[in-house]
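With one protein chain held back, the other chains of the complex are shown just where they sit.
The chains carry the letters A and B, assigned in the order they are written, with residues numbered from 1 in each.
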Amino acid sequence: MVALDGVDLQVHDDEIFGLLGPNGAGKTTLIKILCTLLLPTDGQAYIKGLDVVKQASQIRRLINLVSGGETPGYGILSVKENLWFFSQLYGLSRDFAKDRVSKLMDQLELQNYANTRMSKLSTGYKQRLNLARGFVNDPAVLFLDEPTLGLDVLSARHLRTLVKSWIQTGGKTVLLTTHYMAEADQLCDRVGIINQGRILALDTPQRLKAKVASGASWKIEITPNLQQLDSIKNIPGMVGISQTDNIETGVSTLKLILQDESAMSDLLTQIRQNGSKVLNMGKSEPTLEDVYISLVGTGLE
Amino acid sequence: MAVADFIKSARESFRVGWKIESNWTDPVLFATYQIVRPLASLLIVAFIVIIGASLGTSASAGFYSQYLAWLIVGNAFYAYVLQVMLGMAILVHVDRTEYEVLKNIYISPGTLHPYVIGRGLVSVLNGTVSVILTLIFSVLIFNGLLHYNIPLNLLQVNVFMLFPAVILGIIGLLAIGYMLCAVTIVSNRMEFVLGDSVSGIFFLLGGVIFPVTGLPTLIQPISRVLPITYFLNAIRESFGLLPTGQYLSDLGFLALTTVVTVALGIGLFRLAEQRARKLGLIDRKSEY
Partner (left out) sequence: MTTREELVTNLRAAYARMWVRLKGSNREVTGLIVEIGLPILTIGAYVILYRTIGLSIQAGAAVIIGGAMVAFWTNVLWNMSAQWFWERESGNLEMYLVAPVSRMAVLLGMAMGGSLNTAMRAVGIVLLGVFIFQVPFQLHDPFSAAFVFVLTIAALYTLGMMFASLFMLYGREAYHTANLLQEPVYFLSGAYFPAIYTPIVPFALQATASLIPMTIGLDAIRRLAIYGGDITTVWLHILALIACTAILFPLAKRSLNYMESLGKKEGRLTLRWQ
């Protein structure tokens, strides 16, 4: 099984680089190679000019990793104790570590839980602790592997704000993997879209969306949903289509990219033949999801 | 819950439990694993007796070979105690924290009882494999290899005496296992020490490696109320290692203590289940 296939990219200093793709695209595999957790079977990778295979120990001084959905640490220790412990893995002196831990708890609003055992924290606060752990050595490169996985909307937003303000301190780089389009759009300076181990596109979110804007991006609400999307995808002029069903209302939303607007009449015919009714339709501003659809042909689901 | 549904649930629970227990390695290594620990435990106590014999203490020569046979049978069948205690103590933790399926099992139609019994029976099966292999290897080692001529003939065991004792004993052990599940469902982290602690208590008090009369007088009454004491006595009688005249009495006491243990086990489990539900512990993930 090939997890990564000819991935060739460069992440610049002081940049938040996003890797966007569905589950199983190879995002975590790439991060693990860069974090020196996994050896590549072929090719080279460098962090700040250091080879991930031959100079792993030097790289580890410069990086840290925060994985979403996981909360490494010791449940029986308090937040402060856990952070102190992590600081020692990076050789921080006692006083410096104490100061750094205190500042991190303030920044991530963990002061009220300083003496609370990690096992007693809610998921959101565990992830804050996880992020604090990621910042503890003030890494030059921070890897965030789906950091908002499992978080509610507010917590996710808060985390993104923290990452943005952290990188503004200067001399930092973030490589973020996510399958949330909006997160990549909001947070990243550049985005790489990955699918089945291959990089399909790599640019700023604005430029990626602008490419899609050259094709028409439509949103059509229908009911009931289309059973077979394959015949629709084969309509000449159709670049890509995705369907999202709302079970409560019974309304399905089609998002499609058309190269040629004449495809619309064939599409409407197919919708009618399916027995569906068009409730609403209109052109929309291209999003990263549209970019993804145009590249892959289907939605992220 | 209909009996057929109960049996079906227990059977499926058993199947899943067996898959989990056995699929970590190949069958040969699995069988080896089942035999090595109980055999090593047996060899410890056997060598103590052999060393005692070689040092020529006050007891007669025949005493030691008889004692060895008595010890081998007790230690072999103690494997049931070990397997059931360890297996059922860890059961709730495994399904609640590691596999996170306990909540799904709980909200499905029916009760947790067939689930616990099914998984408990997996421990019984593991124990059975250990018992059989330990007995066979013991005879091979002590009679075949070391020529101690211990009076233990596996082919001459009285199966009509053995089976009722084993069945009742297993029921009693499963009932104690129920109690362990009850404790672990409402506690945090006890599962790692509970199985060892309880089996350790039975090792000391149950007449496994010495007769309960060897215990301090103050503690002996505790042994007299434990099912395991009568379980091992009845089994040794079926092997002809104790006077068979006591068999019915031991079986009777085994039945009585088992009935009491079952009642206590089910009652405690129900109480624990209700408490766990009240406190939201059914799907709690305990972390270290």
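Everything that follows uses one rule, which is that a residue touches a chain if its C-beta (ideal position, glycine included) is under 8 Å from a C-beta of that chain, and two chains touch if they have at least 3 such contacts.
Since this is a predicted model, take the numbers as computed values, not measurements.
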{"item": "Full-complex contact with the absent chain, from B:A69, B:V139 or B:I209", "value": "B:I209"}
{"item": "Full-complex contact with the absent chain, from A:V7, A:L20, A:C35 or A:L208", "value": "A:C35"}
{"item": "Residues from chain A at the interface with the omitted partner, ascending", "value": "29, 32, 35-39, 57-58, 60-61, 63-65, 67, 70-74, 76-77, 81, 84-86, 88-92, 133"}
{"item": "Residue ranges of chain B at the interface with the undisplayed chain", "value": "24-25, 33, 36-38, 40-41, 43-45, 47-55, 57-59, 64, 67, 98-99, 189-190, 193, 196-197, 200-201, 203-204, 208-211, 214-215, 287-288"}
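Quick note on the criterion: only the chains that are shown with their structure count from here on.
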{"item": "Approximate Å spacing (C-alpha centroids) for the pair chain A, chain B", "value": "51"}
